[in-house]
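Got a structure here, written out as structure tokens. Questions coming.
A single protein chain has been omitted from the complex, and every remaining protein chain is retained in its original position.
Entry: chain A
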């Protein structure tokens, strides 16, 4: 019998033990393959305006995915090897050389990894169609995807996993060489001490987390403020969460054990004391999972909220369906003809927008766009009557009446400027060789011009406009609003073609498409990574709890003998496992809501993140519920096997 045969026999004989490891390997291969194959998918690259950006996002994301997978495979391999240390010890005791044992384990790892690779790629091929369809749906494309097999993807996945297998095998080698035979005969756990509580640390954790939350609710105005506040939030929540798991939870558990009436009831004291003893060894795991899952939830919610509001932001960026600068050479008429002839999208409003382009000195203004000298920022000046006509054409309620030298600034997109901040500020506008000093009296919410950085659109009185128009010639924008502008693909494409390089032509459709694509890719990638990440953390807790279950088999055997029913044991196990899954879940959820609140505070996302957080939080909850049920079942089976 060769060593290879022994390895094969081992796998066959202990299939149940190997199954968990095998399944987690298969899962990793499958997920990674799906992701890589998306990059190679023709159905997706063909349906996109900008497929390079998709490639870039997907390949960046797949690097993160490799890291997740590596940690996941590494973790499950470590668990699996540790579980088999007794067996290794036995071989050593029987006189097998370490090198031989290591080689045998290597063969086993090799056989299983190859099986996982093949099965994973097979399942991945089946499922990649589903994920292609989901992505196409998110990109608002016709959902048609056939089965595609990508040799490149298979090659990439195989390469990555062969490297991973080699690394995990080396880890196995290391464990075997480090293993001391005497450890086999020593008691597994001796002299574990009950944890001491530090009230100072417990109090500090409350203070730090409260500080983080409080900061999230504080309004921020300056860029520096953003940096400071987010540092406070991250440090406060990070350190606070660590101390929470290290001290506060332990303190609360001990407090609950002082409540004798409940503590001495049924096997509550078993559950509490088990948690109390083990939570300390789990501090790092729980902290990491809670923090990373709150970041994941945040990222997914942000991505989802962009997706959710991309139509709205396209409307802000392109208030009219088509806007172009009027020019002398007959193109205007041609463009106008094109727009009017599109019978499916009748024109609701057609309007001319004269605007003066010049520079302004913003040194004494509350906001200075980056990348420009503050004393020479390009601005656009519009008369109040033009603004009001456009506003009524677009169905806005807002009307402006600046008098004399008072002006109103249309709030630049993606800023948090408020009327209070700008009121009374003075800006001076360059008019030929002179400068005109103007006082800002307020902020207008609604936009009428297409977005273009630095996006400074200033509404001035009609009289001032006509005065300035003498020295600075106004140019005119032709603006059209049509019905059903989300589907104006043909007209928009034709218009851009007409304008040559497309610079003078701004269409809603193109902006909208770009937003849909960016948001779709983001939400897909983030959602995908989020799911994988949550699944990975769920498995980490699962493996962790199984290790605990193995360690506490004896205790539960005793309990059964002194008359605790199976039902009570299951209930106690369910409670303990609930605690371990529930803590990071709740902390992660609350943290992420607070972080989103802070992000909404700086207008990075709209304040309406209720739906995104509900959806991503709900997915989180569902995944954890599934893991929870599975863990309780396995845990219960492990400890009830005794008697």
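Convention: contacts are C-beta pairs under 8 Å (C-beta built on N, C-alpha and C of every residue); 3 or more make two chains touch, one makes a residue touch a chain; residues count from 1.
We adopt the following convention: contacts and distances are computed from a predicted model.
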Quiz item: When you check the chain that is not on display against UniProt, which of "Putative ABC transport system ATP-binding protein", "Oxidoreductase", "ABC transporter" or "Phosphate regulon transcriptional regulatory protein PhoB" does it turn out to be?
Solution: "Putative ABC transport system ATP-binding protein"
Exercise. Taking the full complex into account, find the residue in A:101, A:276, A:360 or A:422 that is in contact with the omitted chain.
Key: A:276
Practice problem: Decide which residue listed in A:180, A:196 or A:261 touches the omitted chain of the complex. | Solution: A:261
Practice problem: Determine which one of A:151, A:343 or A:562 touches the chain that has been left out. | Solution: A:562
Practice problem: Quickly run down the residues of chain A that touch the omitted chain. | Solution: 189-194, 260-261, 264-270, 273-274, 276-277, 554-555, 557-568, 643
